[in-house]
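Yeah, one chain of the complex is gone here, protein chain that is, but the others are all in their spots.
After this line comes subunit A, so read on.
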């Protein structure tokens, strides 16, 4: 009973926090975009600081990894088109708006240009470039493989003994995922899904934390990444759903027949809504955190613009204090979002593989219906 209530409390806290942060993110996002558009229309003079642009530049993907202004790690651009086949070249070829091989990089997006230098929007090609996010993704994969092979070898080395080093650091987290997320949410069949839940949890956690580093990519705040994760969750839930799961969708128990025409579409929409909410929650939370921190730091540069050097120096301590505070919150959010994504995935899987019990139908998976 205690554990359940703690889980409920955590979940509620997480949802409240995530909705708050999410709402704020949207505001900022819209503001930023409006700001950017406004500046664009007014034909902002060169050199004028544009916070919206700066923020968007930081949270979006890019060809080449810019650690600081002027310090950019070029990354491979991989393009495939039917007429030209596979093309691989360094992103530094496209830097500063240069044209290369008939390609041009405009605001981080590669376009084909014709001989006259005009962008050809009709040309069809596929971009499989190692972008900043892909590089960060590969980096995180390498980190995870190194860390967990070290942990795994620790178990082989300290067989029958107490855990040591990084093994004892990560063991409680692994046990937490197993005992607090997988076991209570899925039930006795949890072992089959545990590898996926562990991979998911640590992938999100490590990329959330990596994203907090200065100059790092915003990987878990990218909708493509969260889309893939939630689609995999969706596929697992769909393919492991037993007949009770499908029956519940087609014929929800305890619902009057008259309501079925409403309830069945609701249930069917719910099937897709669950992974969709996973996708948006993670994306919005992480992106929002980045936007808030960047907006705060942007204040210093705005002050420099409007009030000069003195103003910016005067507000810096305040801004830094808030940034530090928000960074700490982001650290919490990094763990929280990894936990929520994994917990909800486990709950969805749990509801799909649950054996049917008349008695506790509808209350067995607390909180699932709330999302």
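As a convention for this text, contacts are C-beta pairs under 8 Å (C-beta built on N, C-alpha and C of every residue); 3 or more make two chains touch, one makes a residue touch a chain; residues count from 1.
The rule we apply is simple: contacts and distances are computed from a predicted model.
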Chain excluded from display, named as in UniProt, from "Lipopolysaccharide export system ATP-binding protein LptB", "Metallophosphoesterase", "Inner membrane ABC transporter permease protein YdcV" or "ATP synthase subunit b": "ATP synthase subunit b"
Residue among A:228, A:247 or A:268 that touches the chain left out of view: A:228
Per the touch definition above, residue among A:51, A:137 or A:205 touching the missing chain: A:137
Hidden partner chain, touching residue among A:49, A:89, A:176 or A:196: A:196
Positions on subunit A where the hidden chain makes contact: 29, 56, 59-62, 78, 107-109, 126-131, 133-134, 137-138, 141, 144-145, 148-149, 151-152, 155-156, 159-160, 171, 174-175, 178, 191, 194-196, 198-199, 203, 222-225, 227-229, 232, 287
